[in-house]
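With one protein chain removed, the remaining protein chains of the complex are shown where they sit.
Let's look at chain A:
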Amino acid sequence: MTSMEKRLQKELQALTKDPPAGVIVNTESVSQNMSEWIVDLYGAPGSLYDGEKFQLSFKFSPRYPFDSPQVMFIGPNIPVHPHVYSNGHICLSILTDDWSPALSVTSVCLSIVSMLSSCQEKKRPPDNAIYVKTCSKNPKKTRWFYHDDTV
């Protein structure tokens, strides 16, 4: 087992045993391919996304956890949010520049839930149309500019 698989195994164990509220890993997807996970995310109660269900796709390179995972929303329901593009790409600094190997699938999910929860108004990023037309399939290839605006 490689160090990447070993770590993912530990994460999977912890996440299935003790999932945080609103985060459910699709173990069926993981059992087929350890390097690609699908995680169901539920909008937090009281937030604008209360009752909504989303799906996150995680793809891990062999260099995980030194290399950040590729994370994006997939499926029919992409949250309408100022930092989520309609193709599922997420503008979140821990997914690229601020990634740390001490982060995990769980902490990434919690960051995304909290990003959604702090949203005041459901709207797409202002550059959504042009970005979705011109971006690479892999959100990690985008050079994100993290504007520190309050959501």
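In this section, a contact is a pair of C-beta atoms (placed from the backbone, for glycine too) under 8 Å apart; a residue touches a chain by one contact, two chains touch by 3 or more; residues count from 1.
The definition used in the following text is that contacts and distances are computed from a predicted model.
A.B. asks: I notice the complex is incomplete. Of the names "Cytidine deaminase-like protein", "DNA primase large subunit", "Cysteine-rich DPF motif domain-containing protein 1" or "RING-type E3 ubiquitin transferase", which is the UniProt protein name for the chain that's not shown?
C.D. replies: The chain we cannot see is recorded in UniProt as "RING-type E3 ubiquitin transferase".
A.B. asks: Among the options A:S35, A:N77 or A:T142, which residue touches the chain absent from this view?
C.D. replies: Touching the chain that is not displayed is residue A:T142.
A.B. asks: Of the residues A:L56, A:M72 or A:M115, which one touches the chain left out of the display?
C.D. replies: A:M115
A.B. asks: To test your reading of the contact rule: which positions on chain A touch the chain that is missing from view?
C.D. replies: Where chain A meets the chain not shown: residues 3, 6-7, 10-11, 18, 20, 62-63, 65-67, 83, 91-94, 98, 100-104, 106-107, 110-111, 114-115, 118, 131, 134-136, 141-143, 146-151.
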